[in-house]
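Just one protein chain is left out here, and the rest sit where they should.
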Amino acid sequence: MKAALFVELGRIVLDEKPVPEVGANDALIRITTTTICGTDIHILKGEYPVEKGLTIGHEPVGIIEKLGSNVRGYKEGERVIAGAICPSGYSNACLDGLASQDGQSAAHGLKPMGGLRFGNTIDGSQAEYLLVPDATANLSQVTDALTDEQVLMCPDIMSTGFAGAESGNIKIGDTVAVFSQGPIGLCATAGAKLRGATTIIAVETVPKRIEMSKRIGADIVVDFGAGDPVDEIMHITQGRGVDVAIEALGLQSTFESCLRILKPGGTLSCLGVYSEDLTIPLDAFHTGLGDNRIVTSLCPGGKERMRRLMNVIASERFDFRPPITHHFDLEQIEDAYELFANQRDGVLKIAITP
Amino acid sequence: MKAALFVELGRIVLDEKPVPEVGANDALIRITTTTICGTDIHILKGEYPVEKGLTIGHEPVGIIEKLGSNVRGYKEGERVIAGAICPSGYSNACLDGLASQDGQSAAHGLKPMGGLRFGNTIDGSQAEYLLVPDATANLSQVTDALTDEQVLMCPDIMSTGFAGAESGNIKIGDTVAVFSQGPIGLCATAGAKLRGATTIIAVETVPKRIEMSKRIGADIVVDFGAGDPVDEIMHITQGRGVDVAIEALGLQSTFESCLRILKPGGTLSCLGVYSEDLTIPLDAFHTGLGDNRIVTSLCPGGKERMRRLMNVIASERFDFRPPITHHFDLEQIEDAYELFANQRDGVLKIAITP
Amino acid sequence: MKAALFVELGRIVLDEKPVPEVGANDALIRITTTTICGTDIHILKGEYPVEKGLTIGHEPVGIIEKLGSNVRGYKEGERVIAGAICPSGYSNACLDGLASQDGQSAAHGLKPMGGLRFGNTIDGSQAEYLLVPDATANLSQVTDALTDEQVLMCPDIMSTGFAGAESGNIKIGDTVAVFSQGPIGLCATAGAKLRGATTIIAVETVPKRIEMSKRIGADIVVDFGAGDPVDEIMHITQGRGVDVAIEALGLQSTFESCLRILKPGGTLSCLGVYSEDLTIPLDAFHTGLGDNRIVTSLCPGGKERMRRLMNVIASERFDFRPPITHHFDLEQIEDAYELFANQRDGVLKIAITP
Partner (left out) sequence: MKAALFVELGRIVLDEKPVPEVGANDALIRITTTTICGTDIHILKGEYPVEKGLTIGHEPVGIIEKLGSNVRGYKEGERVIAGAICPSGYSNACLDGLASQDGQSAAHGLKPMGGLRFGNTIDGSQAEYLLVPDATANLSQVTDALTDEQVLMCPDIMSTGFAGAESGNIKIGDTVAVFSQGPIGLCATAGAKLRGATTIIAVETVPKRIEMSKRIGADIVVDFGAGDPVDEIMHITQGRGVDVAIEALGLQSTFESCLRILKPGGTLSCLGVYSEDLTIPLDAFHTGLGDNRIVTSLCPGGKERMRRLMNVIASERFDFRPPITHHFDLEQIEDAYELFANQRDGVLKIAITP
């Protein structure tokens, strides 16, 4: 089968691989739609190390081709998705309420996500076929009423973005700022609205993203190209600061700005994948006396999470046209990487179809 | 009356001040016992700025001398304590469940603890008399069964230490590390035990503190003088890491060590008052993908908190001999500062009696 | 001044009363708009006992006429609301996070809401003037952008309805049933949507209420006049049951139906004011082994809650035209009671203006 492999720093190429063998707890999925994520670009650039030869991609939509003998609750031919993070269900972490951190163990040391993650520790979805481990915990059927593209954001982008709002413990009437309105930031904005925030301040400068942000839930947009967003947000909140700040870009500057706009007692919810050490300025941290929280969230996975996210889409709670700006065939995935890595042509997300 | 005043950087001196006027919502307390806190040394050294002439001290035990006309539920002559942080009860922060951060407002900007805090924004307890604002919310009667010294830790040390365990959201069966066993660290150790932690690892090197730590709740003590505590704790936990790490010293090195021993999904609960910017090393933060939380806690105050803490002492849940190592008369408080600031003679806490 | 007084069982009449004296912590409000609540009808019918001569009403909108000497943060002439439940802020209950249950004390025994509640233990809002106790904790300014009628639901109906959703701990993607779509049920429906429920099943039979329910957030309406709603809801959820059921009518039959549609692990959130003992059928309770929760919520009050609720309205999160169907002058309040008590003419809520 065709698959997009990480070959070496700077190169992800389409190549041939054998169709995987199906173990007792596995399911083989024939991919119908997948996409490229910012994390894949981190892999391409060597900022996020994976083994050479690994198939990349962690956002699968497809048809069940073959089920392992122990997999229960599905039929071959059903259309399904699986989350980017595949909890086993049976690890200590899962049973302790930390399903995203499955795989931690003495053997794995402290490696986060040590267990399973498509295109990270096992072969991923940018291929004709994908092997889903612990399939009973991870496959979720897609209703006929939803298209592939409508559910393509569930496995990672939407689950991660919403988690930023959930981990921030947003309450009805909260003021929330979301720094950057890329795909994950947009979903964080939508998630903040879903949890009851009533003043959502999106920070962005790209006109197309500003427009999508307003459509999906932002009440106010602060253009960081037009001045310091910290001053602007303190002005908007009349000096009060925000209840929750969601950082969805992954830079020191946005991390620090988020700290500076937090009210005493406020929460900074980080969704970025960082590339360097972070600094917490003493004043922005109130010397440690501000009752502040800094929380990080890895994309929640598993079939129940996917079921819930698809319900959100089906219920039409907001105008969630998936932020897909481009379409490529799997054969052209190298071109898609080139486009996405350089953020050319106003790209947000690319639908890839084998 | 006599009062210990901050005069200038490096000097806290005993001087005369008028006995305060009692407003409608105030209570005047005749101090019977108080103490010096690490925060007072931060003030002395200019690391924590206060106005010149302010009376220092935020840990009062005393007798009600006079009650304002609106204060309800007390009688003059009753023995009481008041928490270091005095919530009004009527601020938006209080009514939103953030009583320690009372006083935030447009007028105060983002200053944490902007409202009231003895020896910080209003005159404190190292004096013959103390004026307690919003007294109905803040005075808590002391039962005859408890001595002044037994309850002297409630207003700050115990409330703060326990908050470290509470904010860490410790669960039954958790493994918890507490970095440093000064007065607050000791109370964090006790708090971790009270919340159900079953493997409590105290990190300390001073023999007397190690001994107190074991008596109060530590299951294992790691002597950081004998090697890298990170390696030792990872060894003890068989590579699993701790569920919660409590940082009670206030240094970059301990902050960083705490991050490095967290399990994926684990929480770092900060109790330190920091003096410089903090760095979050990228690897210790799992690039932001570890589902980790960093939380800070300011000493919870108010009469209900004080009532609960005194119940803990009265119930003899653990061998809580207050960590008082020295006694001074208020007249000798300058000597007490000299001793405490230099941590001479194995000092932990000093009882000051006017 | 004119005021609607409870005279005896079955009689609430308009009569003269002196304008109240303003104490140090009080504020006197000149009422501009108020309304009649279902609880007032319980009072009228003697099902909810109050003292004879008490002024009824607990939903005030008005202008600050006079402020007590200790009240901070307001100016005379400002337009404000106050919640039906007026927490003092300084009670043990308030400081313990249970502001609605302020007033509990040894003196009050276990009486819930023992402290303060307009038209219940102190004079209420169906009058020309209202005295608000502990005014600093309870007055919340109304922005010019919102009309009296738009904020009239905040003090009770909206705060209570949302609390049903909040106490139920609704999560993104939940299925929620709301039994009955009177004013509180409608607000519970809106609250469920605000917290992220994606399948909201409203149970109602009155066409006008069904229509409002759909506009405000219901995805599906089950007409209990057309068959057993339990069967219908189990069919809709494919036998799975609901995550949260909100009971907003106050009858044994709806309480029991809610239990019967709960999934194992589901929560029944009660908003009804009950008039008789309730029965928990053994089978519907899974003999106590279903990990179910039954929670009750008293209307959260205080200025911060009011601020947040007015934000919800100002943010236009949903099409919240206040469910006001009739207008009466205070002079005609006895007619208004007659109409409302008999639920004539499709009445939902009545605006009363002095």
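A, B and C are the chain letters, set down in written order, and residue numbers restart from 1 in every chain.
Criterion: a contact is a pair of C-beta atoms (placed from the backbone, for glycine too) under 8 Å apart; a residue touches a chain by one contact, two chains touch by 3 or more.
Here the structure is a predicted model, which means the values were calculated and not measured.
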If the hidden chain were put back, which of A:Asp40, A:Glu59 or A:Asp134 would touch it?
A:Asp134
Tell me which of B:Glu65, B:Glu166 or B:Glu232 is the one touching the absent chain.
B:Glu166
Looking at A:Thr35, A:Thr55, A:Ser88 or A:Ser297, which makes contact with the chain not pictured?
A:Ser88
One chain is left out of this view; which of A:Arg79, A:Arg240 or A:Lys303 touches it in the full complex?
A:Lys303
Against the chain that's been left off, what residues of chain A make contact? List them.
24-25, 69-70, 87-90, 92, 94-97, 99, 134, 136-137, 302-305, 307
For chain B, residues in touch with the removed chain
162, 166, 171-174, 191, 193-196, 198-199, 219, 307-309, 311-312, 314-315, 317
In terms of residues, what is the contact footprint of the unshown chain on chain C?
48, 93, 96, 98, 100-101, 104-114, 234, 238-241, 250, 262-265, 270-282, 285-298
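Basically, only the chains that are shown with their structure count from here on.
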Would you kindly tell me how far, in whole Å, the mean C-alpha position of chain B lies from that of chain A?
40
Among the residues of chain C, pick out those that touch two or more other chains and give their numbers.
307
